[in-house]
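Removed: one protein chain of the complex. Kept in place: all other protein chains.
Which chain is which? They are A and B, in the order written, and residues in each are numbered from 1.
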Amino acid sequence: MSNAATQKRAFSAVLWDYLTTVDHKKVGILYLMGGGFFFLLGGLEALIIRIQLIKPENDFITAGLYNEMITMHGTTMIFLAATPLLFGLMNYIMPLQIGARDVAFPFLNALGFWLFFSGGILLNCSWFLGGAPDAGWTAYAPLSIQSPGHGTDFYVMGLQLSGAGTLMSGINFLVTIVAMRAPGMTYMRMPLFTWTTFVTSVLTLFAFPALTVGLFLLMFDRMFGSAFFDVALGGNSVIWQHLFWIFGHPEVYILILPVFGVFSEVLPTFSKKRLFGYSAMVFATFLIAFLGFMVWAHHMFTVGLGPVANSIFAVATMAIAVPTGIKIFNWLFTMWGGSIVINSAMLWALAFIPSFTIGGMTGVMLGSNVADYQYHDSYFVVAHFHYVIVGGVVFGLFAACHYWWPKMFGRILHEGMGKLAFWTFFIGFHLTFFIQHFLGLMGMPRRYWVFLENQGLDTGNLISTIGAFFMTIGTIVFLINIVYTAVKGEKAPADPWDARTLEWTIPSPPPFYNFKQMPLVRGLDPLWIEKTEGNGKMTPAEPLDEIHMPNGSILPLIMTAGFFIASFGFIYQTDHKAWLIALYAGMAIAIGCMVIRSLKDDLGFHISKEELEREAD
Amino acid sequence: MSHDHSLNPKTMPEDPSKATMEGKHKFLGLWFFLGGETVLFACFFGTYLALRNSTAGGPTSQDLFGLDLVFLMTVLLLTSSLTSVYAIYHMKNNDFKKMMLWLGITALLGIGFLACEIYEFAHYIHDYGFTFRSSAFGSAFYTLVGFHGGHVIFGLSWLITLMVRNAKRGLNLYNAPKFNTFALYWHFIDVVWVFIFTVVYLMGMVS
């Protein structure tokens, strides 16, 4: 047999493995790949937007295409890049941190991924089928009702699919954390990343249904002639805004809380100190989540809800700065007096603190409803949310990549390239967005295709675009780093960072059953405790015994394909009733898969004791 | 470690639906899902409350609703909740036959409820010309009540699949959690209905 043939066989075997996997680590990697892909796509769209705005009255792209770009950029980044990347990390790391062998519902986990991914693909199909959605990532009615063509229909169906996937993962993580912690892993011994995963999942559970409902209403109005947002028949378009932001504001905390968790792992590890104020951190996380649900109308100050409602929401909004401030100070105190190691992961974490704080400060400014009448829908808002989302979430994702890459892929990312990527991206980020605060204050509105000459906006926009190129370079260096590391990277030991938590007690990358024996957790930072007491490794909590594992399955993929086909049916049945066939056929496939799933017993398999013994540590 | 042996008094745990890991996970997962469903229905209810007077000159809630049918539907669904409690009671006593009997009754009551609902909708459409597209009120009404009806349909399909699949197998630790999660879901459908008959129908008759 030729070498090429065996290689091909191996490739298709790996492919099949990933298509049918229910292993939380592989699902996590799929999430990272999917989210990474959409991150690049969204980045490309951002670059196009910035090129259009490089000079006054530019005509790099048409006004219509510009609207599609900003809509797809926002939608892609929030729903298809940031959220899935974070869910990928949570999927991979959280079970390891609590000493579990998988998540509670491995099948649903895989289904959640495929739904997210197909939703993203569906949304992007619109580019080739008559135009992407163009009503903004917020899709406000009546604009989104009036928007011609099928772009917004793709928005509706794509987000409905990926939203369903996200909701499933949220429930999955919750059950996993509640029911699958290793012996001794009490709640107040859980690492902060696990805690933030927990709280994020609660937010997901309560926030995504509001989006689901909003999307249904929009779908019914656009595709089936209902009148929710049709003023002529008594409808009311403010309903959409409420539903969207009841989801939307918690969503921004769904994005930021996990990276708060990441920094709470990275900073103690590289300061060689335990996290300062652990219980305050946990409490602050809950408080942020709780308050985060009561502030959504700060996105609607200028709608005209009245001074009473506006004031209530303004006060609640500003209150969030308190728990957030607690966190900032705890991170600073964690580093205080520690023996700090500066590497790429730590650089991202250090850069996060001031960058995010600026974003939080402008947030409080925007939260003052009176002032917001000036800021609203200007570039000031654009600057604000990029400071929190890029300076917070994206920096956090980079830090997490550097920190957990060795665990996930068994190799350490190259430090030199890591630092280069950091500096170019960091400088580019501030170049791009800092100046936007002032552009906004000078009156530049957001979402406009062109701006005029000699209004004092030229230089600012030019600088902003230059910054965008710096960020692009940083991202490319990071990609090169990934490829380089995959080929030539330094092999990682189990615990390359001299770290503190359970995921570092098992080999890098971990075996598919994660823990040969459940570890016995004796306190917060369990590995660190064993190290300081001179054991250096965990004491098992159980004798070596056979391990029960779930079976892989192709059903999640097929079920998702069914929903995918049905979505096309929904979108195009307004043109021609023959498309109803696609709708019914797709639904039949999906429901068929569900029936098969419930009729066929899936008992999983066991890894025998002998097999485990044979495997070296 | 295999799951397939049936239960007998000796192997019978106190609550067979929570005796295995999978059972516990299903139990928690369904409950958490219901937390999300609460918000889902909250949003439908909110939309309905906002639009219930937006009749655009078409029929209003006072024109449409009648108490007798809604009362009948309420009794049917509440009773089906009780019968599913009976089913779980017999599950805990490891009496498979009786469990199936009560589940069967539950299914019949659910079908009865659904039949009433279909009759009701048809009545509104034919006798009043009141449809999903008539007005914002129409859209909101059919969407809220229809989503509840959709949940009933889903619950019934789930129940019937479970019953058919396990008809010959008897009770074991693998399927007990499935019956239990179904029962929880079914109760939740009832919870939603309590608010529908109160907020949609009764309040619609009053104001």
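Criterion: contacts are C-beta pairs under 8 Å (C-beta built on N, C-alpha and C of every residue); 3 or more make two chains touch, one makes a residue touch a chain.
Throughout what follows, contacts and distances are computed from a predicted model.
For the chain that does not appear here, its UniProt entry gives the protein name "Cytochrome c oxidase subunit IVB", which is one of "Nitrogen fixation protein NifU", "Isoquinoline 1-oxidoreductase subunit beta", "Amino acid ABC transporter membrane protein, PAAT family" or "Cytochrome c oxidase subunit IVB".
From the set A:206, A:270, A:497 or A:570, the residue in touch with the chain omitted from the display is A:206, counting the whole complex. One of B:21, B:75 or B:167 touches the chain omitted from the figure, and that residue is B:75. Of A:148, A:306 or A:543, it is A:306 that touches the chain left out of the display.
Touch with the hidden chain on the side of chain B covers residues 9-10, 12, 14, 18, 28, 31-32, 34-39, 41-43, 45-47, 49-50, 67, 71, 74-75, 78-79, 81-82, 85-86, 89, 92-93, 184, 187-188, 190-191, 194-195, 197-199, 202-203, 205-207. Residues touching the missing chain, restricted to chain A, are 174, 178, 202, 205-206, 210, 236, 238-239, 242, 246, 293-294, 297, 304-306, 309 (touch as defined at the top).
Please note the rule applied: only the chains that are shown with their structure count from here on.
Chain contact summary for the complex, chain A toward chain B: residues 104-105, 167, 170-172, 174-175, 178-179, 205-210, 212-214, 216-217, 220-221, 224-228, 230, 232-236, 239, 242-243, 246, 546, 548, 595, 598-599, 601, 603, 606.
Within the complex, the chain B residues that touch chain A are 1-4, 21, 24-25, 28-29, 32-33, 35-37, 39-40, 43-44, 46-47, 50-51, 53-56, 132-140, 143, 158, 161-162, 165, 174, 178.
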